[in-house]
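Every protein chain of the complex appears in place save one, which is left out.
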Amino acid sequence: MRIGVTVFPGSNCDRDALYAIERMGEEPVELWHAEADLKGVDAVIVPGGFSYGDYLRPGAIARFANVMGPLEDFGREGGPILGVCNGFQVLCEAHLLPGALLQNRHMRFVCDRVRVRVETANTPWTAGFEGGEGLTLPVAHNEGNYFAAGETLARLEDEGRVVFRYLDNPNGSVNDIAGVCNEGRNVVGIMPHPERVSDPALGSDEGLKILRSVMVGAGV
Amino acid sequence: MPETLKIRVLVRPKEGILDPQGEAVRGALPALGFEGVRTVHIGRLIEMEVESADEVDAMCRRLLSNPTIEEYEWEVVS
Amino acid sequence: MPETLKIRVLVRPKEGILDPQGEAVRGALPALGFEGVRTVHIGRLIEMEVESADEVDAMCRRLLSNPTIEEYEWEVVS
Partner (left out) sequence: MGREPNYLELSLFSVMWSEHCGYKNSRPLLRRFPNEGSRVLQGPGENAGVVEVGDGWALAFKMESHNHPSAVEPYEGAATGVGGIIRDILAMGARPVALLDSLRFGPLDEERNRYLFREVVRGIGGYGNAVGVPTVGGEVEFSAAYSGNPLVNAMCVGLIRVEDLMRSRATGEGNAVVLLGSKTGRDGIHGATFASDELTEESESKRSNVQVGDPFAEKMLIECCLELLKRDLLVSLQDLGAAGITSSASEMAASGGVGIDIEVEKVPRRETGMEPWEVMISESQERMLAVVEPEKVDEALAVAERYGIGGTVVGRVAGHGDLRVIENSEVVGTVSADHLADAPIYEREVVRPAYLDEVQNFDPEEIPQPEDYNEVLLEMLSHPNLRSRRSIYNQYDHQVGTDTVVLPGADAAVMRIKGTKRGFAVTTDGRGRHCFLDPRGGGAATVAEAYRNLSCVGAEPVAVTDCLNFGSPEKPDGYYQLAECIEGMSEACEAFGTPVVSGNVSLFNETDRGPIYPTPTVGMVGVFEDVGRHATPGFKREGDMVVAIGAGTPVSLAGSEYLEIIHGRVLGRPPGPYLDAERETSDLVCRLIRDGIVDTAHDISGGGEVVAVAEMALAGGLGMEYVEGGFGRKVAGQGAGRADVALFGEEPGAFLVTVPWERWAGLQDALGGSVGYDQIGTVGGDSVKIPGYIDVTLSELREAYEQDLFGIPGEVVGGSEAVG
């Protein structure tokens, strides 16, 4: 399977995501922001970092990059996309996902490990789970406080589109939301970093299960 | 070179959106001896020199603010 | 309850101070399809409701701006 990783100016978890894909035994493909080309990949990860320095608002500038045109088409056509951390912020800014990520309620950057529950197995990025499973995942962000307006939030909950929920909320997110998906369920945003726990040499590979799920959906 | 216009854009959190910075400032004021401040809200100030004002509104809507959580106003200053 | 005044404070980087945010936004604009923007500067907007304007200047100096690198202006809006 070919999995693309977008690289914006200021992305800094791009190499970590590429490395995790390689460790899964799949083919990582770098997708440079200035090229409007997804190079025929089967799935895309929009990685974490500080695209354009997070200046103005996280994700606000990256959303206009050339690579985003084909990425939006890919998402609308049902292609699996996972936005991690800054990638989640980019996907919200691009309206591929609902809602927005506000500054952490305590106004500090938070780097920690938190307990998260997988709320639904019905997305390409959670297909390898039973719903309700717990995971411990690293977080590292300054704007991870998920917000969606009343009706949007109600719909997310009703339609089972809250994909991950914090068991210990590190940032003040509404309804403890750590990740959501779009209506088509193929685009998922998650604040914690699965790629940081995809190697037993670093103590845990719990995150690999998220990345590998996309292969379940693809019948690999 | 064409003349330029000075534009001022104000972006603020929509009503009801969490504004922890504003909260923190308001909370800190009494300890500094500043009484009588009822509310504080913190937003963004963007000042630009542009060749034409035609696209300013589109820029505000699409880039400078996020309509899900923010509102904006802009004016030509000079 | 006493009447309140609405105050608007604008805080921006002092002259000569690097404004990385403004630079990055200006640099990115042409690629986003926005032409003709010469300069962009980004600062903070602070809006307050206060009972009296007497202490606003002191608040700007001591809390709302960082005088080492920022300058401010303020006005009563209503």
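List of remarks:
To keep things simple, chains are lettered A, B and C as they appear, and every chain counts its residues starting from 1.
Following the convention adopted for this analysis, a contact is a pair of C-beta atoms (placed from the backbone, for glycine too) under 8 Å apart; a residue touches a chain by one contact, two chains touch by 3 or more.
It should be emphasised that the depicted structure is a prediction, and the values quoted were computed from it without experimental measurement.
Although one chain is not drawn, the whole complex shows that of A:Arg63, A:Arg161, A:Arg196 or A:Lys209 it is A:Arg196 that touches it. Residue in contact with the omitted chain (choice from C:Ile17, C:Ala58 or C:Val76): C:Ile17. The chain not shown here touches chain A at positions 9-10, 12-13, 15-16, 19-20, 34, 48-50, 52-55, 108-112, 138, 140, 142, 193, 195-196, 198-199, 201-203.
Listed here are the chain C residues that touch the chain not shown: 11, 13-20, 23-24, 27, 44, 46, 62-66, 68-71.
What we mean here is this: only the chains that are shown with their structure count from here on.
Residue positions of chain C touching 2 or more other chains: 25, 32, 42. In chain A, the residues that reach two or more other chains under the touch definition are 56, 61, 64. Interface residues of chain A facing chain B in the complex, by the touch rule stated above, are 56-57, 60-61, 64, 92-93, 99-100, 102-107, 145, 147-149, 172.
Touching chain A in their complex are the following residues of chain C: 20-21, 24-25, 28, 31-33, 42. On the chain B side of its complex with chain C, the touching residues are 4, 10-12, 22, 25, 28-29, 32, 34-52, 55, 58-59, 63.
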